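Incomplete set of chains, arranged as in the complex.
Read from first to last, the chains carry the letters A and B; within each, the first residue is number 1.
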Amino acid sequence: MCRLFAYLGKKTTLAPVMLEPRHSLLVQSYQPQEMTSGLLNADGFGVGWYHPRQDVEPFIYRQILPMWNDVNFTEHLGRYIESTCMLANIRSATPGQAIQLSNCQPFRWGRWLGVHNGFIENFRETLYRPLRDRLGDVCYTMVEGNTDSEHIFALFCNEMLANPQLSPVLVLRQTLQTVLTLAQAWRVRVALNLVFTDGTYLLAARCARPHPIPSLYWWQDAQKCQIASEPLDNSDQWQPLMENTLLLMGANSEPQLYNL
Amino acid sequence: MCRLFAYLGKKTTLAPVMLEPRHSLLVQSYQPQEMTSGLLNADGFGVGWYHPRQDVEPFIYRQILPMWNDVNFTEHLGRYIESTCMLANIRSATPGQAIQLSNCQPFRWGRWLGVHNGFIENFRETLYRPLRDRLGDVCYTMVEGNTDSEHIFALFCNEMLANPQLSPVLVLRQTLQTVLTLAQAWRVRVALNLVFTDGTYLLAARCARPHPIPSLYWWQDAQKCQIASEPLDNSDQWQPLMENTLLLMGANSEPQLYNL
C-alpha cells in the first residue's frame, strides 16, 4: 500500500499542493488514515512533473528515505519546482520488494508518468513472470525494478504501443482487464488504484478483487483537478471515486467516468 | 524521543534479543506504545557491541534508514554479530537535528558506549553552547554531530576524565545534575533517560524536569540484565525504573538503585 497524489491545473510550486495542506503527503507518510494494509508510507517516495513552459519529457525525483527526512525535497525542491501537472507517491513497501530507487514511483515512459497504489498478491511467485512474458522487447527492457506497480505500468505502455489507434482510456481498461483475468486464473487478490498522465489530463482507476477496495478521491474545480488516496484537507470538494470506475479529467472539460 | 535498549548477559546474537521478540526494536520503530512525543522511531538507528572474546574497543553500526528497511542489519548482521553486551537506539529525530550518521546513537568513547532517550528543549538555542564550553579539548573535539544526546554523553566522558577518582555512578549523577542545573537556569525542559556501559555493567538513569518522565524498564535474572524504553515482550519480569533514579546492573551482582 502507498498513498498517491496527482495535480493538474494552474501552475504552482509543489509545496503548497502536496507539502503544506493539513493532511499533506508529508503527514500521510507518518500518519495516514485510510490504509487497508500497512501502517506508514515511509519506504521512500517520488514525484514527477512536467516543465511548465517547454515541451520536454517530464522529470522525476525519487528517494529511498521517508519524505520527512529529505531536506533537499521538503526545504528546497518542493518550493522551487513548479508545474501545471505533477504526480507523487509515498511508498509503503510490500515485504520482499527492495527499498531502492527503481522501486520508487512514479514510473516514466516518454511523456507518460504513472503511479499505483495497491498490490498483486504474492506477486513474485504468481503474475511476475506471466506479466513480463506479455511485454514486447521495448517495454520488457524498460522495467528497472521488480515491483508489481512497475509491471502494471509497463503493461499499459505495452498496450499503448501495440494499439496506437485506441484511446488511453480504452487501453487502460484493457490493461486492467488483463491483470484481473490473470489474477483470477492464479487465484490471487489484486488492488489497482492508479493514476497515469501525459501532462494534459489525468487518467485514474479504482478497482480491486475482492473487496475491500482502497480509497481514492478526486477534486475538480475551475482551477485544478486533483486525485489522492486520502483527502489532503477537510474540504468537502474531495469526493470518493466509485469502485470499479475509470476517471478522465482534463483542464477544460468535464470529468468523465467509465465503468471498468 | 527515541527507544533505547541494552543487554548484558550470556553471549547471544543480536537478533533473538532485539529483533525477534513480539515487541522488538523492529516493531517499536514503526509501532511504539509509550512515546510521550513523536509517533515513530524511523529516523535511523544504531547498535554497539563488545567483542565476545577479545579486549578491544566496542564496535558500532549506524544507519540513517528506518531499521526495518536495512536488510544488511535485519537479515545478516543481526544474526551474525554476537556479544555479551550490546546497546541499541532507534531514533525519533528532534526537528532541526539532521538525519546523518553522526547524529545516530550509540556514541562511543574508548571502552564506553552510551545511548540517550529524551531531549533538551530548544537545544541549539539554549544549552548547546554552554555545554560545549564546559568540555575540555579532548571531549570538545570528540563531538561529531549536533544532538543534545551526544553532548550529554560528551559531558559524562569529560567528567570521567576530570574525576578519575570517582565511580561512574557518581560521575553520572554529577553529569545529570549539571544538565539539570543548566536547564533550570535557561528555563528549558529536559528528559534524560540513558544507558551507559563499559561492557561489564549497565549504568542507567531515568529523569526529567518537569513531568512526564519517559518510561524506562529493567530486567534482571540469572542469565541477563536488560534495559528498555518499552518492554520487548509481555513478560512481567520487566519492571519500571523509579523516577529520578540511577540503576547499576552487573552480571554477578544485585542491581543497585541510587537517588539522583
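By definition in this document, contacts are C-beta pairs under 8 Å (C-beta built on N, C-alpha and C of every residue); 3 or more make two chains touch, one makes a residue touch a chain.
No experiment lies behind these values; they were computed from the predicted model shown.
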Where 2 copies are displayed, count of copies in the complete assembly: 4
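We take it that only the chains that are shown with their structure count from here on.
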Angle (degrees, nearest 5) of the CA superposition of subunit A onto subunit B: 180
Mean-CA-position distance for subunit B and subunit A (Å): 41
Sites on subunit B touched by subunit A in the complex: 30-31, 39-40, 42-43, 64-66, 69, 71, 93, 98-99
